[in-house]
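With one protein chain removed, the remaining protein chains of the complex are shown where they sit.
Just so it is clear, A and B label the chains in written order, and each chain counts residues from 1 on its own.
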Amino acid sequence: MHFEYHEPTSVREAVELGARFGADGRFLAGGTDLLIQMRRGQLRPRHVVSLHRVPGLDAIDVDGAVTLGALVTHRRLEREPSFRGALQALIEGAEVVGGHQIRNVATVGGNIVNASPAADVAPVLLALDAEVTCLGPGGERSLPLEAFASAPGVTARRPDELLTRARFARLPPHSATAFLKAGRRRAMEISLVCVAARVTLDASRERCLDVRIVLGAVAPTAMRARAAELGLRGQPLTAQALREAGRAAAGECRPISDVRASARYRALLVATLVERALARCGERIRQAA
Amino acid sequence: MTATRIVGRSLPRMDAPGKVTGTAIYAADFALPGMLHGRVLRSRDPHGRLVQIDASRAARVRGVRAVLTAADVADVRYGGSVKDEEVFARDRVRFAGQPLAAVAATSPEAAAEALAAIEVAVEPLPPIVDVTDALAAGAPLVHEGWASYAALPILHRDGNVCNRARIVVGDVERGFEEADRIFEHRFVTRSVHQGYTEPRAAVAQWDSAGQVTVWSNTQLPFEIQSTLSEILQVPVSKVRVVVPGVGGGFGGKLRVGVEHFAALLARKTGRAVKVMTTSEEELTAAYARQPAIVELKTGVTTDGRLLAREGRLWFDTGAFAGSGPGVASVATLMLAGPYRIPHLLLEGYAVYTNKTNFGSFRAPSGPQANFAVESQMDIIADALHLDPLDFRLRNIVREGEEGPTGQVLTAVGLEECLRKVADAIGWKDRRPAPGRGKGIACGWWTTTGGSSGVYVKINPDGTVALNTGAAEIGTAALTGAAQVLAEDLGVELADINVVSADTLSTPFDFGAQGSRTAFAVGNACRAAVADLKRQVIALGARQLGVDESALELRDGAVVAPAEGKRATLAELARISQASGGGLIAHGTFVAPPTPYDAKRVEGHVYPVFHSPSFHAHAVDLSVDADTGEVTIHRYVVAQDVGFAMNPTYIEGQIEGGVAQGLGQALSEEIVYDAGRVLNANLTDYKMPTAVDVPRIESILVQHPSLVGPFGAKGVGEPPNIEPPAAVANAVASATGVRITSLPITAEKVALALRERER
Partner (left out) sequence: MGKLALSLTINGESHDVLVEPHRTLLDVLRTDLGLTGTKENCLDAECGVCTLLLDGMAVNACIVLAVQCRDRTVVTIEGLAVGAELHPLQRAFIDAGAVQCGYCIPGMILAARAYLDENPTPSEAEVREALAGNLCRCTGYQKIVDAVMRAAGAPAAAR
């Protein structure tokens, strides 16, 4: 673990360093993924660019759209009052990441760029149709989060680009979100499966106008359960419909068996967690009314 | 019972201030000037011929001061019951994690770089991955030379079996003939790690007189001393082992683990060397609990009397015997359970495989055997339409009855334990809601014998030095012993200073193992006080000019009540210092032998449970029918502790032991695939966190033992025994599904529920 250390104090300086080192460099945010991967020898960057003195990347902005700076920590997310209610899933996704020590420093940007299939916050952002913005020597570009990660640890970010923010539209009325995760313990768990759901009902709160179901840890990247989503569109959220959505999602996920769980159990968890997350969305919409 | 002043009270442990302020020094914290960092290269292959090992490039890495391989160390085999271990693999690699070489360097980074530069050529052989593999007809031998190894003569060894311990009582076949129903079941458990938070660590340094001092967090300094003397080929007197603070042991720090590497590297370099394990080394190459297969055949009458049991337990002991032969012996007593069964044939096997040398984890063999026995008790009760509590009460051992090997049982508090946990958990309502159920399990355990010596010295200010060879590993056992000492001497606990675990200066102690420390050191303290009493009374009599018979020791003074005369211990200590070399006593204790019927046992290194303890656990839990997840609502333990020397720390032992037991029950397992560990880090080795462990309710039952100080029995290990069985029984009660393997993961439960639906 030998590298040169850099501590930029502005976004511009950070981007310049990123451009200078390209694939030899890594940005360091909370370090909860990066430093462990480096200690285990999985990553050997020659330059580490710490972002902790870079101002302006740690804001949560809820005017119009919601913007999360890349350096917003999970701790900030879970305590953000404006997320209570329709955006509850963001709180639920953040508050189950590691323990307090992890959440105090681990960032949204790190969660997205690390692109672990088992990440907990990224799936919620995916369910919110978030787009992410990268800033590099060639300027700024935004792309849908769904198009960002393509495999574990592999993203559309160029090595010289800094992820600056994630952004999503505020939800229409009669919307709710929910996040559920399963692990062997109740805390300090990498998800065996996690599910983020978003539901928008029509004005009469009868039928589903829009729905997103995102599954974590059952494919090389977080994935949308499109068949399950499609099946619900225009339908009332009956117990039967929820169960079928769960079953459909289980059918379309592509889990593997590993030391944490078997593929079969993961699929079974998908069915249950999807059903429950959707039910929770339904309850939340009704309660908010 | 006479009233006590100090023993029996929940006084704060003596070493707490140093621990809460960060000033207590543990072996992991220990450092010497100029100290080098040692690291061990371990085999990646579970089995193979070691063709070549080339360390020449490693030796040239900047900062490297020594590289050692088998070629550099004496060709000795060591080990407790079978001498089958070697420091470094010589020509055969027997498990993934086996040491191949060690380096010492000026920084941990240089040491790591050197390890990477050692070239190893291994010609792989198919690994023997488990007991079934090892016992298959024609299976290759893990140790081709097994018969030539020195070993305890009592062991029954045969090829891959490094011991078969056996208990035979009555005629088991006749018992089965007389039985109305016979039940046969098989249970499987996985390896689990002790999970101490302080890694194993040692610093070694040689002096110019050829003596090596090793600061280690071992539980057994005297055992490490003798093992090092074998490995280093120096007399024991040239090896000094000192134990600074120990960050938990639970049986994982009994045997040499890092000390020999530190000592060998220090000898080679002439510098102090520190070796400390990584999480990966802990999970691949430590003394974790043996995986086990248990087969039980039990015959009963329709009215629920146990008549006969044939039980076999096979331990995977890994590549070396280590604790295996002894633990296999203990297992046979555990297979009998705390029950009256007239006909028994019980066998415990320790079987070699190509895995790490599994060892002794808190109540070794206890959880595995108890999981099988107590699960089957519930299965039988169900089949006979008996309440599991009643079924147990009908069969448990009672005062004055015989244990399986013929020992006479006394101070048997089991019925009280069972009734109290059942009441506390609300046993009458065993299935309070759909998906919710209660489970119960009971057991017995030993208070390990072995001898203890203490020196007790009275200081000129009237305070007292307690000098013991036992190490304080966290249980507060030495606070308990000091409470005994303070009680008997008539001083306050705050007056006692403890010096411990230095093989050069402290008297011998059998060590912090087997729930024995407070028990045995406490008794040694009592013996020392008896001696000191004679000394101070003789001195007081001379000093005060009264007859010895007129004097008694009370409140830190000798007093002659009738004469109104008094001399404090401080005064007497000063007088003795001036004229007689000071007040000091050597107190010793060894548990008296427990008679048993030697004809009933074979290959057995542990035929009786000394001053046995009895216990019952009850749990109330819910199971999520969809995910299989278990939620524990309440957990109650009733444990017969004989006499509660310090109730707070006994509760602490129970709470900690149950938490560890719940990990074994629900979430922990070292996962092997073809001899390699798949989860050698704390990300995937799942120990319970504060949100996983429920509040644990302790009921202390006190049937005083005849031997222990004030009637105490060993308390440290037992709480670890019953949790897996209690949980399994409660899960069965909640769901109707019986899980016969550990851990009872949510996945297993969910999939079993699905199978049943089909």
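Just so it is clear, contacts are C-beta pairs under 8 Å (C-beta built on N, C-alpha and C of every residue); 3 or more make two chains touch, one makes a residue touch a chain.
Worth saying up front: this structure is predicted, and the values here are computed from it rather than measured.
When the whole complex is considered, the residue among B:197, B:233, B:505 or B:631 that touches the unshown chain is B:197. Looking at chain A, the residues touching the absent chain are 1-5, 7, 28, 31-32, 35-36, 38-39, 48, 50, 52, 98-102, 104-105, 186-188. For chain B, the residues touching the chain absent from view are 10, 12-13, 15-26, 28-29, 31, 109, 194-199, 245-248, 250, 278-279, 473-476, 648-649, 651-652, 654-660, 681-683, 687, 689-691, 693, 695-696.
By our rule, only the chains that are shown with their structure count from here on.
The geometric centre of chain A is 44 Å away from that of chain B, both derived from CA atoms. The touching residues of chain A, when paired with chain B in their complex, are 1-2, 99, 182, 184-188, 190, 259-262, 264-265, 268-269, 272-273.
In the complex of the two chains, the chain B residues touching chain A come out as 109, 626-627, 629, 666-667, 671, 678-679, 683-684, 686, 688-692, 745-747, 750-751, 754.
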